[in-house]
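And then chain A:
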Amino acid sequence: MEIIIPTINLASIYPEIVVTIFAIIVLLLHAFTPHHSTSYKGGAGKGGDHLGYISFIGVAYATFLVFTQEGGTEYSFNGLWILDNYSRFFRLIFLLGTGLTILISVKYVKDEGINHGEYYSLILFATVGMMIMGGGADLITIFLGLELMSISLYVLAGYTRNRLTSNESSLKYFLLGSFATGFLLYGIALLYGATGTTNLKGISGFIAEANFGNPILIMGMVLLVVGFGFKIASVPFHMWTPDVYEGAPSPITAFMSAGPKAAAFAAFARVFFEGLPSLQGVWVDLIWVLAVLTMTVGNVIALVQNNVKRMLAYSSIAHAGYVLVAFVSANELGIGGILYYMLAYTFMNIGAFGIIIVVGGKGEKKVNVDDYTGLAYRHPVAAATMSLFLFSLAGIPPTAGFMGKFYIFSAAIKSGYIGLAIIGVINSVVSVYYYLRITVAMYMKEPEPALSDAELRPNLVFSTAMIIAMIIAAYGVLRMGILPSDYIALAQQSYLSF
Partner candidate 1 sequence: MTNLWINPAFLFILGSFLIPILKGRVKHTFLLLVPAVAFLDVVLMSQGTYGAVQFLGMDLIFGKVDRLSLVFAHVFTLMAFIGVLYSLHVKDDGQHVAAYLYMGSSLGAIFAGDYVTLFLFWEIMAFSSVFLIWYRRTQKAVNAGFRYLLVHIVGGLFLFAGILLRHGEVGSFAFGAISPEGVTLATYLIMIGFCLNAAVPPIHAWLPDAYPEATVTGTIFLSVFTTKVALYALIRAFAGFEILAIIGPIMAVYGVCYAVIENDARRILAYHMVSQLGYMVCGVGMGTEMAINGAIAHAYAYIIYKGLLFMGTGAVLEMTGKSKLNELGGLYKYMPITLLFTVTGGISISGFPLTSGFIGKSMTVEAAESYKIFIFLMLMIASIGTFLSVGLKLPYYIWFNKDSGIKPKEAPLNMKLAMGIAAFICYFLGVYPKFLFDMLPYPVHWEPYTISHFAEVMQLLLFTGLGFLLLLKKLTPEPTLNLDVDWFYRKGSKVFMWVANKPIAIYEEYLGEIYNKWFTNFTLRFSNFLWRIFDVKIIDGIVNDIAGFWKDLGGVARLSQTGLVRNYAFFMLLGGILFITYYLFK
Partner candidate 2 sequence: MIKKAVDYIGNPENSGKLRRFFYITLIVIVLLDIGEHLFHTEHPVDLPQGEHASANLSHKGHAADEEFIGEEIWGFWSVYGFIGCIIMIIVCKGVGHAWLMKKENYYD
């Protein structure tokens, strides 16, 4: 038996505390700021940018705290909480995703008249939820984090209240999310029933000793796969994704596809690698099937989409599939691959959504591939940036996406899953088509000659925050693509402490 030291080590949750405090500050600040009432009317919100920047400062501060935390593995709160390189790395991904989301939201929320404290507050609470999922060493902790994150997201998905698609998105997400939560909770209950504990270490210890053929255990495990499968949007639990991503406000879509997905992977991997490693022979087939289905269905359906948001939604399903490939590999490279890929994905996906927001304009009216026609003529920098993100998503060197895929497929090959790697690479070939469609529209098609220059120009407005976000994202994509070694080293370290 391991000795549980009943400590309440607050130092291990400083970043979480900071984010929580800032979430509350933003909420209150808005309540006590004089001009807030105008923005509730749904008209053009005139509120300042300060809410966004304050939230950003909170995220930045939390990031700083994560960096200053000492290395090594440390359990606290009666074994409910773990602080190791793995959770540290994931926290950085979450905070990065949140920070970028806040930056790309600043102008958006004003345009849409939703510049409220709640908006940022909910994002921050969702972030806390994710961080708890990353740091939970107990099924209950993970579940709490998941719920905190999910509930915040349900609200955020419907945040543009006067748009029906947004409401629809929220409602659907909520209904199906609750359903999935049911699965997850049921799975947890079964695991508890079979092993008598919800602690991951305890569970793995129990299974290692006892005979693991227990059907209750297996069922619990399967239900967990279903529950997590929903959160990472894997096929066949993906069907909410396109509708929700299309309907939700664009910054939230960007947010959902990066952070929460990474959080789900963080918890998924931790539960399965730390809690159920002895069952690996059992669940690996299941994940294999999930990975193949997810990649293939995501890519094939993305091929025929004309709405860019919806296309990226399907593509995000496909990307979850690639990460599942790394998951199947289940070796050192594999876990490193998950980390590396999620980081890369955060950069490139939020980056792409940033441009989508700018192009979409007020009310997100321009979200079809055709709306990108001739963009390179009017806004060469925006088009080039978008192309960079799309190249990365397609996995074209020298970008982060390429290195990520390279990493994942190498991991699969090292573990002997050659077939899986080949299916993955074929999928990635298919995906090139729909990503580059946008690039082609931007570069290779002339804009309508009838429109004068003045009519074309004012289309895109980049706020300072957006520019900063794009620079960060572009830097990340290139940095991880051209000089990946130190990121790879970081990702591999994070595995070693596991």
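Quick note on selection: all candidates are chains of the complex that A comes from, given by their letters.
To be clear about the criterion, a residue touches a chain if its C-beta (ideal position, glycine included) is under 8 Å from a C-beta of that chain, and two chains touch if they have at least 3 such contacts; residues count from 1.
Note that the structure is predicted; figures quoted are calculated from it, not measured.
Taking any copy into account, the candidate from 1 or 2 that touches chain A in the complex is 1. Considering their complex, residues 164-165, 167-168, 171-172, 175-176, 179-180, 183, 215, 218-219, 222-223, 225-226, 229-230, 236-237, 239-240, 243, 282, 286, 300-301, 303-304, 376, 380, 391, 396-398, 402, 410, 413, 418, 421-422, 425-426, 429, 432-433, 436, 440, 443-446, 485, 488 of chain A touch candidate 1.
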